[in-house]
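Of the protein chains in this complex, one is absent; all others appear in place.
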Amino acid sequence: MNRICLLSMVLLVGLWGLFPDATAGQNATAATSWFDTNRLNTFVLVIVLTGVILWFVAAASSGKTFFIRKIAGLETVEEAVGRATEMGKPILYVPGLNDMDDVQTIASMNLLGHLAKIIANYESTLYVPVRRSLVMSAARETVHQSYLSAGRPDAYQEDSIYYVSDEQFAYTASVDGIILREKPAACFYLGSFYAESLILAETGNSVGAMQIAGTAKPPQLPFFVAACDYTLLGEELFAASAYLSKEPRMLGSLKGQDVGKAVAIVFILIGCALKTLEAATGNEAVSRFSEYALWLFK
Amino acid sequence: MSDTLILWIDAALTLMILSFLYRDNAFYKFAEHLFVGVSAAYWMVVGFWDHLVPNLLGKLFPSLMSGVVPVANGQAAEWHYLIPAVFGLLLLTRLVDRWAWLSRWSLAFIVGGSAGFNLPRFLDSDFITQVQSTMVPLLVFDTGGALLVGASLSHLVLVAGVICGLVYFFFSLEHDGITGKVSRLGIYVLMVTFGAAFGYTVMARISLLIGRMDSLGNWLSSMGL
Amino acid sequence: MRFPEALKRLDRRIIFLLIAASVALPLVWKPQFDDHATPIVQAIYDRMESLPAGSRILLALDYGPSTAPELDPMAVALVRHGIRKGHRIALFTLWPDGLGQINKITDDTIRAEFPDKRYGADYVNLGYKAGGGGAINTMMVNLKTMIPADALGALLDSLPMMAETRSLSDFSVIVSLTAGDPGLKEWIQFAGDIGGIPVMGGGTAVVAPELYPYYPQQMVGIMGGLKGASEYESALMLGYPDTERLEMAATVRMGPQVVSHVVIVLLVILGNIGYLLERKKSIRR
Partner (left out) sequence: MRRNIPLIITFITGMVLILGYFVTRGPLHTLYESFSDYFAIITVFAFILGGGNLIKVHLRRIANRAKDWRYSMVTMVGFTVTLIVGMFKIGAPGGWGAAVVEPESWLQFIFDGIFTPLAATMFALLAFFVASASYRAFRARTKEATILLVAACIILLGRTPIGGWLTGWLPPELSFLDLPNLANWIMAWPNTAGQRAIMIGIALGVVATSLRIIFGIERNYLGRDE
């Protein structure tokens, strides 16, 4: 890893020399700095956040554990599986519409692994229709692993995880059909979704399934919240996945992002206090002070 | 003549897709598959003629292309455009299983490029400026110095909403005690936001249906109905 | 308790018919509603008004036919306003299917309503470019690297209104009508926030709420969906009474929009009454 970075640096310097300085002539007289000083604050934040995030990722990779709060939706998973077993009905898992290059799909695979482990112990059937062939192979591998680690490799059915169609509405119509025919006791929609979210959630609702959803696509969240029993909102999807898988990359970045949020909250509070003081007193000194204090967010 | 023809094809295809509302059927499947084929080819053609020809081929082979892109006329070839040409062609190796691994090079350029573009811009526009726009006075006065209650309240809702929302998405602290209460408030603000998004999305879908109905209406009135 | 049972069993095709009727009938009987511009839309109108005549405006139609019913009326209203004010309009798109939309606007609005306006001097079609943010970024640094020629193949230097442009900063304002990614957000991130160029525009009602946090600091204003378009049309009719005789697509379509909104709200309420009655029954048991 370090060798690759080093090699890249060398190549980068090489490229630097390769491309002639096209702007050198025009700007020679104008004594402008080569660094855009207006963006200094952004630069400082890039450095700080990069440091923090990479540090957390490295720490997580070297085995350090971090606290992550309980994610409320996760506790209902076991209940949903239990209910399905009791009723003798299957469980449906939809891993979203995007391919494996979407972080949401990767998070979804982690959650599927966790779910499969519970299902293996309960002996209920799991259906996973997918829209991309790559996702199918990833899902099969994940579920197989879970059944193995639960000590139930015999219960694993490869055919229940299958590719449907790349076309959005053809895929949706097919999943709709599965819900109507098989009447699953629980439906999980976790991953990246588009306009089909409400069609799936409505159909699941009409067969009385318990529904748990989660996506980081904000426009689809309202439909899931309104029609599902539980919804993981935005980043909760990643947090849930990191929480269960203890995957250092996800865990580390999650921690780094938390630091960023804390910085935002603190600065908003300070900024509002200073602005309020400024409005109430009209004092020049306050506004001059706040200019310095809030330089990072100018 | 061609306008009338368009009107009729338009109406036929619209009705074919709408027939899905009754149930999935052969007409719908026909229209859907036609759409997939036509749109993919359309994007390819437009991308080729509007971008590749003037921005790549015209710069690599100016004399050859001067018939189709007048811009290229009399220009010298810019050989450094071989770099994107090679990366672009490598992307197409994905179509041949044996050579597919080579497409990773171009994929690496696209993914690395998006990451490089996005990092400073999201930080600037969606983080720094957003935090800065939220730093507002919680007490708003008019020019005469009187407190404006409504405006102050609105500012309070904004600031509290952003902070509570951020606390809800904060994963390093357990949501109990004061954090729990704040994040609870955060979730209520998010629900209002989702409600607004919900209302807007409904509005959008209805508008699209109106547009379709309108063009069906044009077809009907063209028949004198 | 037969009422909630009947409510529960209602065939969805009846609801489909209901919604079709709530859109179709008002299209026939054409009810008229007065509208007025809210501040976030008025800001766009005011910006167009306050620019000196002859200002260069970049109008990016970043959408395809799938969302045209919402965004076409905005494009038409903006073009009508801009040309009346004497601005020079450059049409452009980051969506391949936006090219067809540009042709529609040029044909049906500019050429039909302003026959004396000349191509190249008063308006120009810059065509489509791929790459979204990447394309905007290159246009910021050097416009003619990205767009050496217009959509018809003519050199930009040969077009009077484009000859002097070097980068996006030579436009007085960027207006993007957006159906998603890439669109207004990219124009703000890659052009507005970096070059200090005013950015404004419109979005489908799906994307508009997400863009509100940019207002007013990073975005002059935004029209959200058909309602936003109708507000702009009403501002235009107020400022330019001669436009009242023209067909205002969004204003006409507000009729069916109103009726179907009421129907949907009633459906939500009715559905929840059924749900509450049922829940009460199961609790009583």
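Each chain carries a letter (A, B and C) given by its place in the written order, and its residues are counted from 1.
In the analysis below, a contact is a pair of C-beta atoms (placed from the backbone, for glycine too) under 8 Å apart; a residue touches a chain by one contact, two chains touch by 3 or more.
Since this is a predicted model, take the numbers as computed values, not measurements.
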Contact residue for the chain not shown (choose from B:64, B:89, B:147 or B:220): B:89
Which of B:38, B:64, B:147 or B:223 contacts the chain that the document leaves out: B:38
For chain C, the residues touching the chain missing from this view: 10, 12, 15-16, 18-20, 23, 33-35, 38, 40, 64-69, 96-97, 99-100, 103, 106-107, 125, 127, 129-132, 134-135, 137-138, 141-142, 145-146, 151-153, 209-210, 212-213, 215, 224, 227, 254, 257-258, 260-265, 267-272, 275-276
Interface with the unshown chain - residue positions in chain B: 2, 5-6, 9-11, 13-14, 17-18, 20-21, 29-52, 55-56, 67-68, 70, 80-81, 83-85, 87-89, 91-92, 94-95, 101, 104-123, 125-127, 130-131, 133-134, 150, 154, 157-162, 164-166, 168-169, 186-203, 205-206, 208-209, 211-212, 215
For chain A, residues in touch with the removed chain: 1, 4-5, 7-8, 11-12, 15-17, 19-24, 27, 32-36, 39, 42-43, 46, 49-50, 53-54, 57, 100-101, 103, 106, 134, 166, 169, 195, 198-199, 201-202, 205-206, 216, 218, 222-223, 225-227, 229, 234-235, 238, 249, 253, 256-257, 260-261, 264
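The working rule: only the chains that are shown with their structure count from here on.
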Chain pair showing more contacts of the two, A-C and B-C: B-C
Chain occupying the most central position, where position means C-alpha average: B
Between chain A and chain B, centroid-to-centroid distance (C-alpha), Å: 19
Where chain A and chain C are represented by their mean Cα positions, the distance between them in whole Å: 30
Shared-contact residues (touching 2 or more other chains) in chain C: 206, 210
Multi-chain contact residues (two or more partners), chain B: 124, 132, 197, 201
Residues of chain C defined as touching chain A within the complex: 206-207, 210
Residues of chain A that touch chain B when the two form their complex: 39, 41-42, 45-46, 49, 66-70, 101, 167, 169-170, 173, 218-219, 221-223, 225-226, 233-236, 239, 254-255, 258, 260-262, 264-265, 267-269, 271-272, 274-276, 278-280, 294, 296-298
Chain B - residues contacting chain A, complex: 24, 32, 36, 111, 119-120, 123-124, 127-128, 131-132, 134-141, 159, 162-163, 166-175, 190-191, 194-195, 197-198, 201
